[in-house]
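One structure follows; several queries about it will come next.
Missing here: one protein chain of the complex. Every other protein chain is in place.
Entry: chain A
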Amino acid sequence: MNQALDLGLDALSLASIYFLAAIGLAITFGVMGVINMAHGEFIMMGAYTGYVVQQVVPDYTLSIIIALPLAFAVTFAAGVAMERLVIRHLYHRPLETLLATFGISVALQQIAKNIFGTQARPLTSPAWLDGAWVLNDVVSISYIRIAIFVLALIFLTLLLFVLNRTRLGLEVRAVTQNPRMAASMGINPDRINMLTFGLGSGIAGIAGVAIGLFAKVTSELGSDYIVQSFMTVVVGGVGNIWGTLAGATLIGFLQKGIEFFNPSNTLAAQTYMIIFIIIFIQFRPRGIIALKGRAAGD
């Protein structure tokens, strides 16, 4: 029982990490249909922003509070710049977006390597996040993981609110479904696309700070998450936030479950999980929560 609870908590925290990493992608890929291979590098940029802030502001609590909005701002700007300069020209050629953004990803990764070097940089969490919440001998969970879980919840709520309850969300959904019709209703699709892409990228930056707190910050940080993030979005179902949540939960629990049976070998767990996903997509090619009707497009 205790063991199951411990496993469940582990799985939940892994799911929230995947969710955080993938949620920005769910917006750019899921809502806009843009394959952004540089998404992982936005995560990395967020993590490095956190590191740089810690170099300037020595107080860890304060620096995290500064780093979160700053990371959002940096990656938001990067995302908007990328959308304006590159992706805008490729909306009708999705496969080429994949390649162009891959080029950006390679370049950004190398630039980060040139600036920060190849060794891992520390992103230290504040003291009050150290330690763990111990229920008993078996069940315990570190505060960082709880914080990430809470952060994931906040983002879920925030995004659902923005997309479903605000003017911006309405316009985003309108442009997603039919850009020309939206344009004739007085919405500027260019502006909306730019903002949506910036929003997705900005969230990646914040996810980067969160991930940096427990993982090593290297220039390859992003590429470790990119394939998993895409799979999370695809498994969950492209085009809505709930789908990403479902995908992240499924993948998180699945991976921890497989690890439970073969604890020594996380690589094997990942391998089997990917194989499972490949087979899963055979049966639900549109993901767990599939869009129906015209919005599904093709």
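The rule we apply is simple: a contact is a pair of C-beta atoms (placed from the backbone, for glycine too) under 8 Å apart; a residue touches a chain by one contact, two chains touch by 3 or more; residues count from 1.
Just so it is clear, contacts and distances are computed from a predicted model.
J.: Can you tell which of "Leucine/isoleucine/valine transporter permease subunit", "Aspartyl/glutamyl-tRNA(Asn/Gln) amidotransferase subunit C", "DNA-binding protein" or "2-oxoisovalerate dehydrogenase subunit beta" UniProt lists for the chain that's not drawn?
T.: Matching "Leucine/isoleucine/valine transporter permease subunit", "Aspartyl/glutamyl-tRNA(Asn/Gln) amidotransferase subunit C", "DNA-binding protein" or "2-oxoisovalerate dehydrogenase subunit beta" to the record, the invisible chain is "Leucine/isoleucine/valine transporter permease subunit".
J.: Please pick, from A:Met1, A:Ala127 or A:Leu267, the residue that touches the omitted chain in the full complex.
T.: Of the candidates A:Met1, A:Ala127 or A:Leu267, A:Leu267 is in touch with the missing chain.
J.: Of A:Leu5, A:Ile65, A:Ala81 or A:Leu98, which one is in contact with the hidden chain?
T.: A:Leu98
J.: Identify the residue among A:Asn114, A:Ser140, A:Thr157 or A:Gln177 that touches the chain left out of the display.
T.: Touches the omitted chain: A:Asn114.
J.: Using the document's contact rule, name the residues of chain A that touch the chain not shown here.
T.: Here the touching residues of chain A are 35, 37, 86, 89-90, 93-96, 98-100, 102-111, 113-114, 223, 227, 230-231, 234, 265, 267-268, 270-271, 274-275, 277-279, 281-283, 285, 298.
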